[in-house]
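Missing here: one protein chain of the complex. Every other protein chain is in place.
The block that comes next holds chain A.
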Amino acid sequence: MASSVISSSPFVCKSPAKGQKDLGFSSFRKPSQISIHGCQRKSISRKIVSVMAPQRSSSTSGSVKTGMTMTEKILAKAAEKSQVVPGDNIWVNVDVLMTHDVCGPGAFGIFKREFGDNAKVWDSEKIVVIPDHYIFTTDKRANRNVDIMREHCREQNIKYFYDITDLGDFRANPDYKGVCHVALAQEGHCRPGEVLLGTDSHTCTAGAFGQFATGIGNTDAGFVLGTGKILLKVPPTMRFILDGEMPSYLQAKDLILQIIGEISVAGATYKTMEFSGTTIESLTMEERMTLCNMVVEAGGKNGVIPPDATTFNYVENRTSVPFQPVYSDANASFVADYRFDVSKLEPVVAKPHSPDNRALARECKDVKIDRVYIGSCTGGKTEDFMAAAKLFHAAGKQVKVPTFLVPATQKVWMDVYALPVPGAGGKTCAQIFEEAGCDTPTSPSCGACLGGPADTYARLNEPQVCVSTTNRNFPGRMGHKEGQIYLASPYTAAASALTGHVTDPREFLQ
């Protein structure tokens, strides 16, 4: 049914008007139902970029074992059950619990209050404490919170505590890593088939490794600290199949912004987003992380990508802990099916003030901007900076607006200064950034992605327009309530820096 519609009638994917979030599981849109949405549109894209199959009801025959999705399998195994179905409430064993400087004190505070002052955590080697949010600041409470975590880790003999004591020079701290979700991957804590929880909404990033990873609050985390278990409801899975060759100007950020624009900020609430297809298989681990990172922006419970040689290669280079990858059964039930022909997609942005406020980058070229921010778990990894540098090098021009660079971790920072950018005659990212007039790459942390204390580097303290490689653009997200944030890929961010307007990277990349 789906394929016949593709070949016979092109149609526009109707974007939900603000306030209406039910793009949902309704039938295909007729060509007459066009909604004009977004910045001035000279030409409306009429290419079919996604199609939705009707809902399938899951088989409920008692004697036949139902196929399970990846997520169902991971949770079943973690709950020591042979079979689970969406909707089941199950107690799940946790493989890794991550926390950071903002939520760690609260989570441990609850743990001590509920389990007793002398209580011990369930497993001191399964907890990873990563200070990253408010680090390079003079805010006393923020600094105190890192000290509090140090005390807890010492008391509990936590094996993995990526501590920082010298705030003046991040390089003087051998243990310090930076942004938790990138550090988890780089330090080998992400493994296929496992259950990873974190006191941060972007914990879903780790789903890129074919594991169940989701964010929880302090109280849930306090519970896990004491018991190593959590009560979870098995989510149904929405499948997103992305096929086609990835255009050279497109990045994973464009893919996820495309999807969120399609299903809205609540389109995946309480559900798993499973990504597969030839395009996904062609993505690097960092690109897969970017994709899964923003699952929460669609309301998703977790994102997941089937692990393959790319995954195993990355993981096995960083950990010797054995793992067991799982894959969705051929007869598993999915609650929705979306297909994308990636070769037809164009660079997109999310306009203020919502991650689902999607628009084509080229249709926003009249939007004047005040600054560009490249950083965060979403867009501050090594490959993100490589991409930006590649575009700057190809353009050979200087940026027209302040361009802030915030490497996610120490490793990323070092790559920015050490790795040669392909096709740039041996130049490193740092050299290219300097020649382009960007700000010097700063100390690695979450930085201004979420605003933070008043003295946070690159914080939006005035009502300015910022193109950012970060993940959210709700009012006040980066600081000032009237600040206007355009979420974009590193290519789009770099291109925009060069023109002083929101700019499609094809201006410089083709």
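As a convention for this text, a contact is a pair of C-beta atoms (placed from the backbone, for glycine too) under 8 Å apart; a residue touches a chain by one contact, two chains touch by 3 or more; residues count from 1.
As a working rule, contacts and distances are computed from a predicted model.
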{"item": "Complex member absent from the view - protein name from UniProt, among \"Enoyl reductase (ER) domain-containing protein\", \"UDP-N-acetylglucosamine transferase subunit ALG14\", \"Eukaryotic translation initiation factor 3 subunit K\" or \"3-isopropylmalate dehydratase\"", "value": "\"3-isopropylmalate dehydratase\""}
{"item": "Candidate in contact with the missing chain, chosen from A:Phe161, A:Tyr176, A:Phe223 or A:Phe508", "value": "A:Phe223"}
{"item": "Sole residue of A:Gly261, A:Pro325, A:Gly451 or A:Pro505 that reaches the chain not shown, by the stated touch rule", "value": "A:Gly451"}
{"item": "Given A:Arg141, A:Arg171 or A:Lys344, the one touching the chain that is not displayed", "value": "A:Arg141"}
{"item": "From A:Gly67, A:Gly109 or A:Pro247, residue that would touch the chain that is not displayed", "value": "A:Gly109"}
{"item": "For chain A, the residues touching the chain missing from this view", "value": "19, 21, 89, 91, 102-103, 105-106, 109-110, 113-120, 122, 133-134, 139, 141-142, 144-145, 148, 199-201, 203, 215-220, 222-223, 226-227, 229, 231, 233, 265-266, 269-270, 296, 299, 301, 354, 450-454, 472, 474-477, 481-482"}
